[in-house]
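Missing here is one protein chain; the remaining ones are kept as they sit in the complex.
Order of writing sets the labels: A, B and C. Residues in every chain begin at 1.
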Amino acid sequence: MTWNLEELRREFPILQQQVHGKRLVFLDSAASAQKPRAVIEALTTVYTTAYANVHRGLYSLAEAATAHYEEAREKIAHFIGASDPGELIYVRNATEALNLVAYAWGRKHITAGDRIVITEMEHHSNLVPWMMLAQERGAELAYLPVTAAGELELTALPPLLADGRTRVVAFTLMSNVLGTIPPAQELTAMAHAAGALVVADGAQAVPHLPVNVQTLGVDFLAFSGHKLGGPGIGALWGRRRLLEAMPPFLFGGDMILSVKKHSATWNELPYKFEAGTPAIAEAVGFGVAVDFLSALGMEAVQQHEQMLVAYALERLPEVPGLHILGPTHPHRGGAVSFWLEGIHPHDIASVLDSEGICIRAGLHCAEPLHARFGLPASARASFFIYNGTDDVDALVAGLQGVVKLLRR
Amino acid sequence: MTWNLEELRREFPILQQQVHGKRLVFLDSAASAQKPRAVIEALTTVYTTAYANVHRGLYSLAEAATAHYEEAREKIAHFIGASDPGELIYVRNATEALNLVAYAWGRKHITAGDRIVITEMEHHSNLVPWMMLAQERGAELAYLPVTAAGELELTALPPLLADGRTRVVAFTLMSNVLGTIPPAQELTAMAHAAGALVVADGAQAVPHLPVNVQTLGVDFLAFSGHKLGGPGIGALWGRRRLLEAMPPFLFGGDMILSVKKHSATWNELPYKFEAGTPAIAEAVGFGVAVDFLSALGMEAVQQHEQMLVAYALERLPEVPGLHILGPTHPHRGGAVSFWLEGIHPHDIASVLDSEGICIRAGLHCAEPLHARFGLPASARASFFIYNGTDDVDALVAGLQGVVKLLRR
Amino acid sequence: MSDLYREQLLEHYHEPQNYGVLPEADVDVQLDNPTCGDTIHLTARLDPEGRIAKVMFEGHGCVISMAAASMLTEDVVGKTPQEVAALELHDVEEMMGGLRLSMGRVKCALLAVNALKKGLRESGRL
Partner (left out) sequence: MSDLYREQLLEHYHEPQNYGVLPEADVDVQLDNPTCGDTIHLTARLDPEGRIAKVMFEGHGCVISMAAASMLTEDVVGKTPQEVAALELHDVEEMMGGLRLSMGRVKCALLAVNALKKGLRESGRL
């Protein structure tokens, strides 16, 4: 065990509650993570001691708010290995981050006949923005296939890069359904060698394993603060050179340098991409969530979750008729999707709920991936730092109950 | 007095603090408002008892979170007189709301030769999105002038509407610099008669006076939750018919109905415009802030602020060489901008800060308006429910000190 | 165990009533719930007075959607198309034994009745 689980759980007030008279077994952190006390308290502290609009205020309260807001940016940039906080842009969520790239970079650089490569395991948020960009520009959208084992079919990439028409390769650093961790460095090297940019969807990877943009070599990284224990906020990291060459995305207050009646010039990075009043306390809370994870250490977080995955992969097959999606080795992320013969995933989730067990059922915003596996939906349990083998035990027992109740 | 000010102030924890050993005199609510205890506590309650990702969760925690999130939407829609909560879309701030309209409605409907009419008193957030849209589409951007007294030059509108080329008229319901409240119903009727849509920027109006989209007759209304005591969030209201005919703005999770590899269909309103995990606790806090204002009554809020404006308009001229921008009658909003002969606004703000008085100095994101008045910058004091005549007294005394210190 | 999965529902789920396709149907309609992957194929015949005489369904989905479909095929017999059109969530909950559905499951429960309404509209009976 990498940390004392009981102690850690006490840091998450929501986990102290009972659901239907049972201990809360929260296995849906891939959708959004629970918040440590430190994050919740940070919001209260901002609002009770140092809240004001940032940047343009010349009074102490505004300066304190700005300082906290910018310190959080530095911490978050550092957390993903970026040395230049000006490259880190606050957005609402990973989805907005990916749309920002598709709009601001994409509409400038993608023209008719170009190709955009994504993968069959993408979340809709790293798929539909590219589909719409391709449609608008008359570009081609190509998919890197997923193997039956839930891995990317890497051999399919070179042919897609060979003709030099591919401008961008966008892929997730961890599948939110399969748990698969694609070989990002390898993919990036191939894309770059063919002159394509790389957009990495870090929504699942950043909260769960060490992510370093320098080591990975990617050009953009999108991720969400709420999935790593922060409030409703997210971030986009991008290379300064690329961000500087991009037009802004949203226009308005704070992102401008000067506005005349018929012309405007843009503020420096990162403000050029932060239009209007930002989510100030939320940014501070995001920074505190990053501190919380950093204190545990992302290697330890990954190790903890791999231990849980290994245990789950061992125990889940005890449930009759249960099939796991994705890699069955533990070198994968802690999102474990499965289906039960003859039982609809919705029923699994509803029955487990009555036992205080929270899992997700449906398409997990990855419909083409489910189509790939011929599944109308699946069930997913996902782990985070506060989960333990007791949660896996509860899940397995719960699933046994589901089978007993619903299968004839 | 419309309510007991001392009691009300106790509801705002930040106002209990001292700055530089002095009582905090917060006169910058037009930039962002302070938060009542009820809002701060609502965030804690969500995160400690009912947090999970909304909409797709089938377990009780997710259902509770979804219920709170949607109840807040209903309250906020009701607050602005909208009967259909499906017309209310959560966004980050008023700026994003206005960009959403400019992108999703504008790129579909504005073509070369069309005209977009805005006013000289617009905040950059209701100006630059239209400027960029006009530039992209080859449309004309025309400005309704502001008179020396800080009112809109209404006689300039009919000529701009006469040739039938104007597609949209966008204006603020209250100037964040002048406090001017344009005659929105009249402007809307004129625009509609000429076949143009009306986009109202309610960032300043919605927190400070009763706003009813039905009565006003506008087609879109943008506003910010953080300016009315909520967290870092905002909203766009739009007519169902228009929103349904618009393409989505951001693409990704939750806003889709179905995604195939090369096509997608969109979710119903309002979800079609809410891509990715929304700011859940923030939406709940937004609803609580709206409850707080509703309990006071927006008529009372307006009355309270008009009383403060009247008092400020009477007392500020005591300061030698002080000039007020905008209407000098009290039928205006509580944003009072001014300049002092021979003294830079930045110095006013910095010196006042040392007295615990928070005002804003600069262009207030309205550079063309300052150009109109030939001012490089101005100082602004703005009122909200927690301000009293004692704050105006402190401001006037502080300004007397500024003059003594800095003027020769 | 969950209140949602009471005996009565499970019986309908495990042994659905009127399962299959009605030959020479007046109403023949397909409806999917793409978010869940629930699908239903519903066929119905009307009597000379225009009331529902018989309904059959085929499909797959969760316990709620399948049980609701099975119960509906029994419940709507004798109703006029207008009466069917007036059925609301509350009525479906009553039909299902006074169940209180959570938001996440409403769509499942309504799939069959929505299919029937759609079919009545498409066949010009509504």
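Going forward, contacts are C-beta pairs under 8 Å (C-beta built on N, C-alpha and C of every residue); 3 or more make two chains touch, one makes a residue touch a chain.
All values reported here derive from a predicted model rather than from experimental measurement.
Contacts of the undisplayed chain with visible chains (whole complex): A, B. For the chain left out of this panel, the touching residue among A:S29, A:T48, A:T66 or A:S350 is A:T66. When the whole complex is considered, the residue among B:P129, B:G362 or B:G388 that touches the unshown chain is B:G362.
Of the candidate positions B:V351, B:L369 or B:V392, contact with the hidden chain is made by B:V351. Against the chain not displayed here, chain A makes contact via residues 56-58, 60, 62-63, 66-67, 257-258. Although one chain is not displayed, chain B still touches it through residues 344-347, 350-351, 353-354, 362-363, 367, 375-377, 401, 405-406, 408.
Here is the rule we use: only the chains that are shown with their structure count from here on.
Chain contacts in this assembly form a complete graph, since each chain touches every other chain. Comparing the centres of all chains, each the average of its CA atoms, the largest separation from chain C belongs to B.
Across the assembly, the chain pair joined by the most C-beta contact pairs is A-B. Think of the whole protein's Cα atoms as having one middle point; the chain whose own Cα middle lies nearest to it is A. Separating the CA-averaged centres of chain A and chain B is a span of 31 Å. Here the spacing of chain B and chain C, counted between their Cα centres, is 47 Å. Within chain A, contacts with two or more other chains are made by residues 346, 350, 353, 362, 367.
Among the residues of chain C, those in touch with two or more other chains are 34-35, 104-105.
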